[in-house]
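Only one protein chain is missing; all other protein chains are in place.
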Amino acid sequence: MLKYNELVIQHFKNPRNLGKIENPDAQATEGSVACGDMMSVYLKIKDGKIEDVKFESYGCAANIATGSMMTEVIKGMTLEEAEQITWKDIIEKLGGLPKSKYHCSNLAIDTLRKAIQEYKESMEKSKVESA
Amino acid sequence: MLKYNELVIQHFKNPRNLGKIENPDAQATEGSVACGDMMSVYLKIKDGKIEDVKFESYGCAANIATGSMMTEVIKGMTLEEAEQITWKDIIEKLGGLPKSKYHCSNLAIDTLRKAIQEYKESMEKSKVESA
Amino acid sequence: MFVFLDNCRTTKLDEKVLDDMKIYFFEKFQRPDGIYLSAQEVHEEVSQAQEYFAKTINAQPEEIVFTSGATEANNMAIFGVARRLKEKGNHIIVSAIEHGSVMSIAKRLQKEGFEVDFLPVDSEGIIKLDELEKLIKPTTILVSVISVAHFVGSLEPLKEISEILKKSNHKIYFHTDAAERYAKLPIDVEDFGIDLMSVSGHKFHGPKGIGFLYVRKNTPFEPLIFGASSFDKRRPGGENVPGIMGMRKAAEIAFDKMEENIKKFTGLRDYMINRIEKEIPDVTLNGARGEKRTPYNVNFSFKYIEGEAISLALSMEGVEVATGSACASENLQPNYAILAIGGDHARAHGSIRFTFGFNNTKEEIDYTVDKLKEVVERLRSMSPIKSDDDLEKYMGSGEELHKHEEVDSNA
Partner (left out) sequence: MFVFLDNCRTTKLDEKVLDDMKIYFFEKFQRPDGIYLSAQEVHEEVSQAQEYFAKTINAQPEEIVFTSGATEANNMAIFGVARRLKEKGNHIIVSAIEHGSVMSIAKRLQKEGFEVDFLPVDSEGIIKLDELEKLIKPTTILVSVISVAHFVGSLEPLKEISEILKKSNHKIYFHTDAAERYAKLPIDVEDFGIDLMSVSGHKFHGPKGIGFLYVRKNTPFEPLIFGASSFDKRRPGGENVPGIMGMRKAAEIAFDKMEENIKKFTGLRDYMINRIEKEIPDVTLNGARGEKRTPYNVNFSFKYIEGEAISLALSMEGVEVATGSACASENLQPNYAILAIGGDHARAHGSIRFTFGFNNTKEEIDYTVDKLKEVVERLRSMSPIKSDDDLEKYMGSGEELHKHEEVDSNA
């Protein structure tokens, strides 16, 4: 294991955008307790843009810090922009993570993408329904 | 290896009865250079008693110290008494030797016995001759 | 405040230990195999240390082999006996809560053609004696059971084990990894019936990189490391004399105060358990209570949150502890000791181990519990899991663990 850097520590200590959004436009929960890593992401979307985002985390410091950083990065982005973000981007933004913690950064992106995907699917569905 | 004690060190530093006896009544050399341990013992014998003894040593400190102690012990003894002396007696007199050095104490006794034996044999021979 | 409570992983060196080591760094830096007088003196002092250690466990001096630590001692003991006796039998029994080193050795032995059984433990982490009896067979050559379970702190019934082994009509050697017991609780190899025992210096405020193996006389045994013998044929190599003498000093300090320490830390342990159970909701004590638990270990699982985050957050408050979370382990697996006592993955991930060194104080424990309360509360507020229902819903299979590992090894 290598050291967590100061920025990661800061995000772990004071995660941005922590919590739930009541009546979110999209939401997803990924990971599991058994594997020791879980995240919920809540999105408020307006005109294809992420207006607000919040997350909750059951997991290690890297999980919490990448969740926090992910929400900071995507806030204000279009859904298409947000979908392009990779776990590597998040790690880079955090100034690096211990190698053994790389996998934790996956979960934040997975959960985000799942939320966007579900949002899109529900949009499709409502389009079909309203058609 | 265990430590040489002070007495052994003293005998090594200042061996008693070191050297040769010119025209000894008995003499023997035991051991070999190849095995790293050699001793010569010279005896002056009068009326069956060891009047004088000297020794030379090619060998380790234990060899030298046991040679020195052996000569001290046997000086003035009858040949029969001297023959009874064992390597264990010498080690005891020296206040002990490192275990790995026990074998060195053998040589002093071996050489002494050889000298006495040769003396006795030569006496027998001269008896026979003068008879 | 700085509070170190991971003393089962390692300890801080006692200042008085360094004073003794310095003699062998600078004055008597010679090795015991030199021919000169100073080396002979060092030889004698190392022999005296051997004698000292032997006395502390009721053994003979020549039954003590110095090693680079308990890991090497475990390797030396188990491989040493197993490989030597392979012809006589190839069955070995180790407990399910051995230290990682014994576990790895056991797995290696399986590869080498040995049959290994993992002896189960009960919910308190204590090996099941009746299961041991059932596992023994004519090919059993060795049983290895840890003296004090390093994660959950249970005291294993060493004497009862050896009594079972003695009932067998063939000799079964008994090894115990005593890294967490030696110098902390009494050990008598005669009374306990131990044939081989591993000890590590840095577990009781001695130096790192030094330990010893007790090997009962006439135990069939082959060396692990070959070389130019000097002090001890069974473990050649340049003797770590400062390490040996430092470990001796640390042991002396520990044995002088053993009774006092046992009393003090039994009290502190129960005080800490009490406070945590009273003041923090949804916690589970891991391991036994009272007599069956070492005085130096407290271990709790905190529901709905994960241990790596807890321990890192505590560390920011100056409190250093260990966790059984997969995320804090090298192989990304939940702690097997928690699973062995019947806990699930969540309980393993949420487990925190507090282990005492001889210098920990009540004040430090109070500070730790205070901070722990805050940290647990804060992390719970961040967690999407708020109840046992959530736990069940999101438990998952744990299969994802393997997915993670792949990501990791590709990184």
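As written, the chain order gives the labels A, B and C, with residue 1 at the start of each chain.
Following the convention adopted for this analysis, contacts are C-beta pairs under 8 Å (C-beta built on N, C-alpha and C of every residue); 3 or more make two chains touch, one makes a residue touch a chain.
Fair warning: this is a prediction, and the values are worked out from it, not measured in the lab.
Asks: Looking at the whole complex, which visible chains does the left-out chain touch?
Replies: A, B, C
Asks: Of C:219, C:240 or C:383, which sits in contact with the chain we cannot see?
Replies: Checking the options C:219, C:240 or C:383, the one contacting the hidden chain is C:240.
Asks: Please identify, in ascending order, the residues of chain B that touch the omitted chain?
Replies: Answer for chain B: residues 4, 9, 12-13, 15, 18, 29, 31-40, 56-64, 99-104, 106 touch the chain left out.
Asks: Can you list where chain A touches the absent chain?
Replies: 1-4, 9, 98
Asks: State which residues belonging to chain C touch the missing partner chain.
Replies: 4, 6, 9-13, 15, 18, 22, 25-26, 29-31, 33-39, 68-72, 74-75, 99-101, 103-105, 107-108, 200, 202, 207-210, 224-230, 233, 236-243, 308, 311-312, 314-316, 320-323, 328, 330-331
In the analysis below, only the chains that are shown with their structure count from here on.
Asks: Can you compute the centre-to-centre distance for chain A and chain C, using the mean CA position of each chain? Integer Å is fine.
Replies: 40
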